[in-house]
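Report on the structure given below.
A single protein chain has been removed from this complex, and every other one stays in its place.
Each chain gets a letter, A, B and C, in the order it is written, and its residues are counted from 1.
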Amino acid sequence: MSENHSHYVTPLPVLLGTFLALVGLTVLTVYQATQDHVDFGRFEVGLTLLIAAVKAILVAVIFMQLAHDKPMNSIILVSSILFVALFLSITLMDRAEYKPQVDDYVIQHPKTADSL
Amino acid sequence: MIGSQLFSDSMHLPTLPLAGFWFGDSATATAENVDKVFGIITWICIAFFVLVVGMMIVFIVKYRARPGHVEQPSPSHNNALEIIWSVIPILLVALIFFLGFNGFMDMRTPPADSYDIQVIASKWNFTFQYPNGASSPVLHVPPDRPVRLVQQSADVIHSLFIPAFRIKQDCVPGRYTYQWFTAHTPGEYDLFCAEYCGLDHSNMNSYVKVHESEAAFQEALAELSKPPVWGPDWGEKLWREKGCKTCHSNDGSAIVGGGPTWKDLWDKEETMADGSKVTVDHDYILESIRKPQAKIVGGYQGVNMTAYPESLVKPAEVDAIIAYIQYLSDAYDGPTKEEAEAAAAAAEEGGEATDGGGSEAAADDQPAADEASESSESTDEEPAAPEAGEEE
Amino acid sequence: MIATPAQIEQGTSHDEKNYLNVSSGFASWAFTLDHKRIGIMYLVGIAVSLLLGGIFALLVRLHLWYPAGGMFDAKTYNEIFTLHGAIMVFLFIIPSVPASLGNFFLPIMLGAKDVAFPRMNLASFYLWVIGAIFFVSAMLISGLDTGWTFYTPYSVETSTAPVVCATMGVFILGFSSIFTGLNFVVTVNTMRPPGMTWFRMPLFLWSLYATGIIQLLATPVLGITVLLLGLEATLHIGIFDPKYNGDPVLFQHFFWFYSHPAVYIMILPAMGVVSELLPVYCRKHIFGYKFIALSSVAIALLGFLVWGHHMFVSSQSALTAVIFSGLTFSVAIPSGIKVFNWLATMYKGNLYLTTGMCYVLSFLFLFTIGGLTGLHLGSLATDVALHDTYFVVAHFHYVMMGGSLIAFIAALFHWWPKMFGKMYNETWGRISALLVFVGFNLTFFPQFLLGSLGMPRRYASYEGREGFPVSETMLQQFTALHRVSTTGAMILGVGLFIAAGTLIAALYYGRRAPRNPWGGATLEWTCQSPPIHHNFHETPTVGDPYIYANLEWDPDLEGYKPLPPASPTPAHEQEPVG
């Protein structure tokens, strides 16, 4: 190790611990989705995505070292996610709004087996 | 109905002379409102334009570099000034937004009792279908009655635009779209396709006919719902209106990017792309209309004809088209026009005699037999035309 | 601007090898990592694109002289307007100011030797070339008739090969654009010299920084959009094509999420150019520096919130339309702030009407009209009437051509002496500016009237079809206005050719340019004309880039030279803005 080195070096236990946590969360989410005992109904998707988000944050903060990096880099990542949210939210809101016009048309014009 | 409430408020705005300079005819209340909003915005624009360009010209004259003239000290920033020229525009654009919002909500909110006309846009035609089953390439509307256009598209995106009504709405394939208007001035107004839709986009125009009275409208509608008695005549009309014309010639000429000509097509033995041979008969033509990709004549593989389901071309119309194709063949031996008309006259006489002279039936039940079931169902909802009785 | 001893001894090092003659041969250009040479190569490519797009534009105008269309059949006309739009947008305007002038001047204005990633910079240029080749091949295959917007399902229904070719081109050009933006943002962030705080950066850099942000955040969405479009056209993945259960309106959301911010990729650098040139030619400190700088960033960010105003009649829901209309007006504010600040900068100045200044004034006039007519289109009720008509065509030409192109030409005249070390002919320059101004207004103002009368855009003829003629009054109005417009276009074309001729003639016949012909106080005027390979011998010191009191006209140099640092300046002008 170079003594005057100033970049943050992630300790090995932290790396390994993060990895184990990630594997644990993966097992958890697969179990949650495939078992039949507990059904969260419509919250299932949200729960699955929540677990994914926790995993993503672990990777970003520890593996990608955002915790010990310049704040600018975190700002970049967060703002890109904000723009994705903007894009998705308005587009999806619009689609939900005009869905009836599509549905009515689809019912009136069913596609048959041999049409495209 | 907040929209129309607010909308009626903005009707009190003074008329601005500028609108007349920019726009042509206006035939709806919506159009007048749009013109007013346009006028207000334009005046605001002119005020700002004069301010900016006027100051610019004054500065150019006053401060231009010339012998003996040097720049004068002045502050390089002034927060109060910055805030003033940020806030005033904010207030003005808020006003403009509000005016536009009012008019728009009105445009997008058809009255509950509006008269529905189906619009089927296809390359490169609009077909307007009326509740009694009649259809036409020209939009016929009654005066002073809200009309809702229920729009769909058979192929790509089109947009129905009536400049004199200041309305426009895309016809999007795979869904319905709507717009409405109440035309108050009878006359004929241009109608355009405003969304680029390919080769003949610029020829996808038509016109709106706002009739003088409800009676005249009903009369026109009754006239429209009579199919021409002679098949080839009707077929030729369909050939023009349904867009067949753009790809299939009727005189033997070849159309670039189009399909086979209809001239002498009947009974011809065609060689398909896969080598098989097919004789052009009723079934083959029907299939080619419903499922154009099923059998493709050799040499036309790249041509991608749109399928025409029953919603676009009814069975009777297919028969008319077939009659027209038969007529285009040299070997045509079907009835002549005179014979057909004589036969129809005879049939009508017979029909009248047995009918007992029902007055309502005369107005609506004109369509061909195969359409009767549809029209009788759909006319239930139709408010009875007040003048229908007087016509008898 | 505080002068350093190194700058005072200007004129002595005139004979040093500059970036143009430091090495020669094809390879020395083709593989150069020098941002200046890359900028020049971009400039050449962009000029060729402009010429090509301009020829197509003139063909369109000539064709519309007659109501039935005078020159081409409908198919050819559709291809020509598509190529005009696509070439102008993707190959010309988007890279114009940033990739050529930005590349050349951004590092110099920062006092840096190069951009942060010179190799990526070169890659960006070659990606542009490859993208352009794809476009040209789409043109040669012929049949690209979708309009530059590639709306589905038409774009997946018409002939596939040219569409796939063109979308591949767009995809690649997108990466070129991303690389340029990324380079600029990183360079500005990490390579500012000591003393150059954020609020001491020249405003041109602020605008390029804001542009870079848009390029980074918007362009990838275009990338995925055209990728999915290509897959739709070839494999029918059913995301955008209703025939396969896709949604064409979804495509429009995807497309405009990029393409609206792209409008600001086009106009922001132009605004930066104006903010840079105006104070120099007025000999005044820019008014409201902070407001102009921050309004650039505000425009960049607000530009992402308004894409739906391209879709008011495209059957997006009424709710969405109302939201987007409201947000659209928010963009008017920072644009207005800029215009007022520019005007205030002229106040009590000493205005030198050089060619550059003439074009800048032209910009102010045209951009004001372009911006104000945006109000008609942002307002919902009027947009329904005006959408997809010539009103829209006129509006965006006033903004993009009257804005971006005019500012681009202004910048070329302003910086030409620095880039090539030669002065151009001022008389011919002013003539070109006048012709362009007159021709432009004659071309596009009638189009506002055409549009409000109801003339739809992208029409190959305007007499109506057989059996359905356009009404007589309309036809007469359309014909007259189209003819005025076509006449104007010819004048505009002549003006642009004279401008190009003036600049090219300067290379051969122009007198040698001094270091600082206009008296600018930004760092590029402290280095030699043309600059040496590494721009500066040592990192220059930095002050306020808009204080001109320390510069003095020297008739011998025929340019400005710095006064000794001790010279007193009026207190209010020294006041730091940052």
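Here is the rule we go by: contacts are C-beta pairs under 8 Å (C-beta built on N, C-alpha and C of every residue); 3 or more make two chains touch, one makes a residue touch a chain.
Definition applied: contacts and distances are computed from a predicted model.
This complex has a chain not shown, and the name its UniProt record holds, of "Molybdopterin synthase sulfur carrier subunit", "Ketoisovalerate ferredoxin oxidoreductase delta subunit", "Cytochrome c oxidase subunit 3" or "Thiazole biosynthesis adenylyltransferase ThiF", is "Cytochrome c oxidase subunit 3". Residue in contact with the omitted chain (choice from C:V60, C:I94, C:M139 or C:L228): C:L228. Listed here are the subunit C residues that touch the chain not shown: 107, 112-118, 120, 178, 182-183, 185-187, 189-191, 216-221, 223-225, 227-228, 231, 235-239, 244-247, 250, 253-254, 534. Residues of subunit A in touch with the missing chain: 1-2, 4-7, 9-10, 12, 15-16, 18-19, 22-23, 26-27, 29-30, 33-34, 44-45, 48-49, 51-52, 55-56, 59-60, 62-65, 69-70, 72-73, 76-77, 79-81, 83-84, 87-88, 91-92, 95-96, 99-104, 106-113, 115-116.
By our rule, only the chains that are shown with their structure count from here on.
The chain pair with the larger count of C-beta pairs in contact, out of B-C and A-B, is B-C.
Averaging Cα coordinates per chain places subunit B and subunit C 38 Å apart. Computed centre separation for the pair subunit A/subunit B is 45 angstrom, with centres defined by C-alpha atoms.
Shared interface positions of subunit B, i.e. residues touching 2 or more other chains, are given as 174-175, 177.
In subunit A, the residues that touch at least two other chains are 98, 101-102. Subunit B contributes residues 152, 174-178, 291, 307, 309, 311 to its touches with subunit A in the complex.
The part of subunit C that touches subunit A in the complex is made up of residues 189, 217, 221, 236, 243-245, 247, 249-250, 253-254, 257, 304-305, 308, 315-320, 323.
Contacts from subunit B toward subunit C in the complex involve residues 22-24, 31, 33-34, 37-38, 41-42, 44-45, 48-49, 52-53, 55-56, 59-60, 63-65, 69-78, 81-82, 85-86, 89-90, 93-94, 96-97, 99-108, 137-138, 155-157, 159, 161, 163-164, 166-170, 172-175, 177, 188-190, 192-207, 240, 256-257, 304.
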